[in-house]
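A single protein chain has been omitted from the complex, and every remaining protein chain is retained in its original position.
In order of appearance the chains are A, B and C, and numbering begins at 1 in each one.
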Amino acid sequence: MVAVLKNGVTEKQMENLCTWFESQGLTVHICEGKFQTIIGLIGDTSKVDIELLEGLDIVESVKRISDPFKSANRKFHPDDTIVEVGNVKIGGGNFAMIAGPCSIETPDQIMGIAKAVKEAGAVMLRGGAFKPRTSPYDFQGLKGDGIELLEHAKAATGMPIVTEIMNANHLPMFENVDVIQVGARNMQNFELLKELGKIRKPILLKRGLANTLKELLMSAEYIMAGGNENIILCERGIRTFETYTRNTLDLSAVPMLHELTHLPVVVDPSHATGISRLVKPMAMAAAACGADGIMIEVHNNPSQALCDGAQSLTPEQFKDVAENVMKIREVVQ
Amino acid sequence: MVAVLKNGVTEKQMENLCTWFESQGLTVHICEGKFQTIIGLIGDTSKVDIELLEGLDIVESVKRISDPFKSANRKFHPDDTIVEVGNVKIGGGNFAMIAGPCSIETPDQIMGIAKAVKEAGAVMLRGGAFKPRTSPYDFQGLKGDGIELLEHAKAATGMPIVTEIMNANHLPMFENVDVIQVGARNMQNFELLKELGKIRKPILLKRGLANTLKELLMSAEYIMAGGNENIILCERGIRTFETYTRNTLDLSAVPMLHELTHLPVVVDPSHATGISRLVKPMAMAAAACGADGIMIEVHNNPSQALCDGAQSLTPEQFKDVAENVMKIREVVQ
Amino acid sequence: MVAVLKNGVTEKQMENLCTWFESQGLTVHICEGKFQTIIGLIGDTSKVDIELLEGLDIVESVKRISDPFKSANRKFHPDDTIVEVGNVKIGGGNFAMIAGPCSIETPDQIMGIAKAVKEAGAVMLRGGAFKPRTSPYDFQGLKGDGIELLEHAKAATGMPIVTEIMNANHLPMFENVDVIQVGARNMQNFELLKELGKIRKPILLKRGLANTLKELLMSAEYIMAGGNENIILCERGIRTFETYTRNTLDLSAVPMLHELTHLPVVVDPSHATGISRLVKPMAMAAAACGADGIMIEVHNNPSQALCDGAQSLTPEQFKDVAENVMKIREVVQ
Partner (left out) sequence: MVAVLKNGVTEKQMENLCTWFESQGLTVHICEGKFQTIIGLIGDTSKVDIELLEGLDIVESVKRISDPFKSANRKFHPDDTIVEVGNVKIGGGNFAMIAGPCSIETPDQIMGIAKAVKEAGAVMLRGGAFKPRTSPYDFQGLKGDGIELLEHAKAATGMPIVTEIMNANHLPMFENVDVIQVGARNMQNFELLKELGKIRKPILLKRGLANTLKELLMSAEYIMAGGNENIILCERGIRTFETYTRNTLDLSAVPMLHELTHLPVVVDPSHATGISRLVKPMAMAAAACGADGIMIEVHNNPSQALCDGAQSLTPEQFKDVAENVMKIREVVQ
């Protein structure tokens, strides 16, 4: 961490500041220049509140050199984390195709899709029971009933299941859920993250619409600080000025996250683009740049889907995608 | 609502589609062209799921002509809503200066600031008890104890108090709070919004970091759909590529929101800019474009503040801002 | 095109408006509703000035249904355009690896790199002679001398050359250049585009930092309107809030552009990420989602490069990338 001091700092002020830094276990190096004095701080600065420091009268600016995240940081944990979900592994060379409908709608729908996507190459089943919708008048999901239907599909196919949580009070309903998803809109719902830190189930943490990779890692850190280290990160598109696609899929996040953290990274091309025709090329691209898994929306009848039909594939289309993704994986490995 | 059909739609398909629209109480007008067929839908389309429609095989695109929000819409409620908080009114020509520290820290701190900002012209006291921080290692607020200290300051000064909620389970602690704030990160925490729709306390709803005005109004709609119509909207800066300021204060949101909705709109220049030197000019600008109130961070010792010191004013500085804002108000009224 | 009228339009006004539309060769369809009247316009609306229409007193809003670009539009030119550059083809199934240094620096440098990248699989040589730099104090390129050095490298290797133009007055210097590049900062330098429409050399048009795909296609349209249809589009990253990478590479632009236009699309992962370690995964991802070519910065001594060294690969690294990209191509084709 580097602090740049304002002109005209007195020796006394400087001394006080240095003493304060040293009291926090940091080593202080002073570079005095004609126009500026720079203080270098060496040691564990991850717990120094950068805004507090910037607020000091004598400080012009502060720049963090090291990352503010610890548990998620690859520097301190060089080996890939492998998240195990039933008999499925994600990360460290293990790749997973996750598929299913945006919303769970009927017993037949989820059972039919579950069987079809398993047949087509999926190893995990996704399906929304609690749906975060922009409008209070849109379909909000089948809630507890939806989770129950998902459990039936799990029982019938043997695939582990992943579904989204919106409220920590609902946790008892997620007992048989294998992976709990935190959606983009809740990525900084810190109260929810803290509760998920107390359990040991794998968490699939989606990047927020306008959140940086650093913020995504800090949100992972919230969960890990509670003791739950089973985290799968998910890139699902960010908000930009472009309007042809719903969001802009930031695939460079995949290799960048792999450099910054040991946690596995999956990609959701369906939500990112919002257009079913773009799912195949973007899924292949995600695999090509090293994603540890891909999560795709599949519906047996997209034009009748109660939500996000425009971005859903049919089981046949998913099969084609899965096969092509696997061919890309062979090149990457 | 206007739906553009794909080329090659059969008469039968067209008929089915029209029947379906009509079954939803909509009147259908068909404009058949050589290259394109456009369907105009007249009636209450606010509950039509636009994504579902776009997912239909025969539909190329759908454009919503009318707004998807109803209760918050000025078209249906032309008069300004005036939110009453104790003896303070906001909206409909009533203007409120809201001030206080980012975080409640000690009994002396909050009591001292409360008295100072009241003296300087504030009519409502803000102070954070639950603090949403990006890092789990940063100060998270005094929580329940903080609310208690805020209540003492309310008792001593007579000013109504506003503080942020992060978890609906904490609602019992907010019984004596006058205005409950929903922070930017929770603007689309729909579970929280639904719970706040069940109470009748005024809600100060902050715009999310990367949320459109339409989404802000849809979040207000979530609360209003539950029956709570006491909502104050708050512009607090959006995320852009500019890095000199923490966020980009979107002041055109003020007149635009006044056109779209009857709800009052306040501005928070402290969080928007993150720089105390910019608070005065931006507060004056906010008043000049018609804001119904301004919320400013004030700390008796900014350089010692436990959070966001860099953006806090001293009580003396706040007094200067308040006086200038009032002069602007005289021009605007 | 659809125009929504304001409430209270008189019959006379409506009649005048319709007559005016019809005088422009458009067919008018009127959908009168209780709350809103919508006018559908069928015909060639590409030349209707949408802002003029929105400015009319009686019009509330206008929505364009069809695209404002014609020559670049796949709807009217369903077959892929294949741009031929010497013996190299780009588009329509033809893929090209383009490589070379950010800046041409010395005769040895450009000659050495040219031979190395040809050996490693490149079919076209890039090199900057005119450099657009944010600071007037940074190295601005060797200009005419640089182009001459590039021509020597072309003569020695047989590879066609591509280099950037910043000023139409420099065109005489580009006589032996095979592909003229328009950089991101000049994507909407319409005066330059018009001049490039008058020649017949292939143009590599880079997407601007904050330009939509529609604007990119409108800029291509500027060149094509002049008669030059040899255009290669280039995605090179857009500006977002993320700071780990220099820009955000928008790979979904590749399949989206392929849907919208018949022009070939290449990807520049070097400028997009600004980090040499990310070039390989992003080049592979670009190939996987269907890019028609990839342009990569290669320098024989990146740490001594006069510009953009941080994003340049060594010839050895480029060879590895090229081999992997070719393996991905085999899956894609």
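In this text, a contact is a pair of C-beta atoms (placed from the backbone, for glycine too) under 8 Å apart; a residue touches a chain by one contact, two chains touch by 3 or more.
Remember, predicted model here, so these are calculated numbers, not experimental data.
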| item | value |
| --- | --- |
| Left-out chain, listing which of the shown chains it touches | A, B, C |
| Chain not shown: contacting residue from A:Thr81, A:Ser103, A:Asn167 or A:Thr240 | A:Thr240 |
| Full-complex contact with the absent chain, from C:Lys115, C:Arg239, C:Arg277 or C:Arg329 | C:Arg239 |
| Hidden-chain contact residue, picked from the options B:Leu142, B:Val182 or B:Met282 | B:Met282 |
| Where the unshown chain meets chain C, residue by residue | 46-47, 49, 51-52, 54-57, 68-69, 132-139, 166-169, 185-186, 188-191, 194, 208-210, 215, 218, 221-222, 225, 239, 302-303, 305-310, 312 |
| Absent chain, residues of chain B that touch it | 210, 212-214, 238, 240-245, 248-256, 259-260, 272-273, 275, 277-278, 281-282, 284-290, 324, 327-328, 331-332 |
| Contact footprint on chain A, counting only the chain that is left out | 2, 4, 27, 29, 31-36, 38, 40, 42-43, 61, 63, 65-66, 210, 239-241, 243 |
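Just so we're on the same page, only the chains that are shown with their structure count from here on.
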| item | value |
| --- | --- |
| Farthest chain (mean CA position) relative to chain C | B |
| Rotation angle (°) superposing Cα atoms of chain A on chain C, nearest 5 | 180 |
| Centre-of-Cα separation between chain C and chain A, whole angstrom | 31 |
| Chain centre separation (chain A, chain B; CA means) in Å | 26 |
| Shared interface positions of chain B, touching two or more other chains | 210, 239 |
